[in-house]
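For this depiction, one protein chain was excluded, whereas all remaining protein chains were kept in their positions.
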Amino acid sequence: MSVDVNMAEIAQLFVEESLEGLDTMESGLLNLDLGAADPETMNAIFRAAHSIKGGGATFGFTEISEFAHHVETLLDEMRRGERPVTRDAVDLLLQSVDCIRDMTGSLATGSVDTARAKELEVQLETMLRQKPGVGAAACGSGHAAGEAAATTDEARVADEADEAGAGWRIRFRPGPGIFKSRNDPLRMFRELEALGALDVKAVGAEDLDFESLDPEECRLGWDLVLHASADRETVEEVFAWVADECELELEPIPGIAADDGPASEKPPAQAESLPAAAKPAAAAAKGTAFSQETGSIRVNIDKVDALINLVGELVITQSMLSRYTGDFDFTQIEGLREGLTQLSRNTRELQESVMAIRMLPISFAFSRFPRLVRDTGNALGKKVELKLTGENTELDKTVLEKIGDPLVHLVRNSLDHGLETPEERVAAGKPETGVLELNAYHEGGNIVIEVIDDGAGIDKGKVLAKARERGLVAADEQLSDDRVNNLIFMAGFSTAEEISDLSGRGVGMDVVRRNIADLGGHVSVQSECGVGSKFTIRLPLTLAILDGQLVRVGKESYIVSLVSIVETIQVCADKVNQIAGESELFKLRDEYLPILRLHELFGIQADSARIDDGLLVVAEANGQRVGIFVDDLKEQQQVVIKSLEANYRQMRGISGATILGDGTVALILDVPGLIQLYCDRNGGVPHHTAAVA
Amino acid sequence: MAATRKHMEELTQQAESGDAGGQYLTFMLAGEEYGVEILKVQEIKGWGTATPIPNTPDYVLGVLNLRGAVVPIIDLRKRFSLDSVPYGATTVVIVVKMSHEDQERTVGLVVDAVADVYRLESGEIQAPPDMGGAVHTEFVRGLATVEEKMVILLEVDCLIDFKNMHSSPSRSPDADKAQVEAIPEE
Partner (left out) sequence: MQSVLVVDDSASIRSLITYVLEQAGYAVVVAEDGEAALEYARTNAVDLVLTDVNMPKLDGIGLTKALRELPHYRFVPLLVLTTESGTDKKMEGKAAGATGWIVKPVDPVQLVGTIRKVLS
């Protein structure tokens, strides 16, 4: 294992940790009560900034550590109560958090853009110079002290050239308590010896009274002569740890050995060698490409313990079952059956536990919203209260990473189009402050995420008019309220009268729907005019496992994701209409749905030729409902998704494959892909048409 | 031990240098003997029923479960437009690794029977004659004569078309990613 690799890994850890720290800072800053900051929160924010600064410096990311230093200083004043927590300060700190996050993120590219940091640094410095409302005096004096110290240092540096000569006479009189802090004069002498020849003379030994001697106290002093061309600083450094509890006098021995060269040359060289030593680490760290989306995952130790326990149980079951591998007779069948039941339980639990390792709380996705809602609300001049519930609801890491953007879009949409301005709200008899809720909970094998606002709701008249104008709905078509609301997810639909800065990014709700569909999920909206809207996202907990329904067509079995199935029905032939002898439609309550005959699309043999011999699986994808005609339904089961592409290629209408209990492969149907395939074959877009009453 | 290693090195070198010489596994197909580079062969297994994949060329029999991986199976008789015969006791699946655009895939080839393993020097291999498109010469790496029989050496990587058939939104994880990323970030 090479040093570089290790350093790079550790530096990567720093990146991950910093991003976490930045999240802590951000949520902490957002939760601060202006004027009366909670000390705990303040400390946590400060610590995060402090760690980023320290880590940044350690790993050689000086751009970050230098900038974080200013942030830390401001936070330090705030946490000490020397500076009030003002809105301006919090805003500046939040911007700084963003800036550090950008810089941290761009470590991957190797080039960090410091322009923004420089800008903010000026603002931070300006703020730091301004006299804070509280404890101004303390702050001022601090600065003065710092300057004074600097002056002394300079004076000393100036002296050195004259002073450093053949060596030093050192008078060292440690305090009696020096041993208590485990400081050993011998160690210091050894250090001095490393600089040059050292003569040591102990003083005060003659006064020692051995009767009353406390061996833990230091009663001796030393006079030392160091023959070395070390500068004062280097020598003092040796005693630095005990400077507060000793008398130390240094007297230079005049330079005799002039041919040693200018004595002052050595110290700078030595001083330089120290930071240089840190460079390999930094260089190694920088040389590696970082990515924020790391392949690693942090797992709670409880989850690992649970896994270990389960494996233990599995081992027990296995040993129990192995008893039956020898001479087996039928009296043992009951025991065998019991063992197999236990094995299947172990397996299921093990599967669940392993999946749980990939599960993370949705709070990771929710955490960005307090900030986003605050900023967006401010920009729009709207007052918004954000309520988060079910933040601990867990879902698969991959799903979690991918749901962020669609959620942001929905929240923006609610802020932009849903919630009204304070004036409008008051006029409508509502409280001035609007409420935006984000809920998450588990339901069956799914996670449900709701985005609820108490805003104006969807204007159905407007939506319908726009849909007709865009040709998405026929002029005379009658749609249920629910259908109208969900029209906003159709491609090419946008209700925004004018493209606003916030949600008019050329991305419509159709993209939100498609992204959620790509995760195997589904989004819908319920809305009441004047009362508000509720967007409901339903997602599978994981992408690796799917709750499937096995369907049979002829000799083949396929799997349909349960999430996409609305219902399964049997239709009478007289409920089916044929359009131009091609597309078949059937009437389901108030709408006509196209029938996809799977055997025709796939070119295989089916048992049922007549529509009433088989079943129609009503499935929905991208807001489009269709009836998939199959021979029969078989069992429902969880299946592990395998890629077809790994060894072959993508296939239309098929999203992957799985291996069934008997070892055979079954294909998983891709409902949106099937609909597309059907459209291409039938040369048109099947759209549900309202039944004429 | 040392000899074996040397041998392996030679083989590897040949494989890397694109030299056609090396060891070949041969099999029978409609009375002709064909050879595939042995380094490409992963295993040989008995024939088992594959799950058909709809809307694929007829030579793709379907997919099989190979220790948890889903592997496509190709009928080489159909691939070479030869007459089909019922699968018999000697029918085997030669599982080979195919490289295509930096991706290595595992594919099963159904052949009549496994024949032999030969070591061929590159000098013993002739370029395939131009047969005017009558035969799929793009699959043929070269011809060799072993014990006065002709052996047709195949270019394994070309036996199957991996190009994705469509560009409509796919369900594959990679495609998902691309699409999610298409949403502009704040």
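We call the chains A and B, going by the order they appear; numbering starts again at 1 in every chain.
Methods note: a residue touches a chain if its C-beta (ideal position, glycine included) is under 8 Å from a C-beta of that chain, and two chains touch if they have at least 3 such contacts.
Owing to the predicted nature of the structure, the values given are computational and were not obtained by experimental measurement.
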Checklist entry - In the intact complex, which of the presented chains make contact with the chain not displayed? => result A
Checklist entry - In the full complex, which of A:Arg87, A:Lys118 or A:Arg190 touches the chain missing from this view? => result A:Arg190
Checklist outcome for this item: Per the whole complex, from A:Glu245, A:Asp375, A:Glu437 or A:Asp459 the residue touching the absent chain is A:Glu245
Next on the checklist: With the missing chain put back, one of A:Lys180, A:Arg323, A:His442 or A:Lys555 would touch it. Which one?
Outcome noted: A:Lys180
Next on the checklist: For chain A, which positions touch the chain that isn't shown here?
Outcome noted: 3, 6-7, 9-11, 13-14, 17, 43-44, 46-47, 50-51, 53-55, 57-59, 65, 179-183, 187, 190-191, 240-241, 244-245, 274-275, 277-278, 281
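Going forward, only the chains that are shown with their structure count from here on.
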Item to check | List of chain B residues in touch with chain A within their complex | outcome: 49-56, 60, 62-65, 68-72, 105-107, 160-166, 168-173, 175-177, 179-180, 182-186
Item to check | Of all residues in chain A, those that touch chain B in their complex | outcome: 372, 398, 402, 405-406, 408-409, 505-507, 511, 514-515, 518-519, 543, 556, 601-604, 642-657, 659, 663-667, 670, 672-673, 676
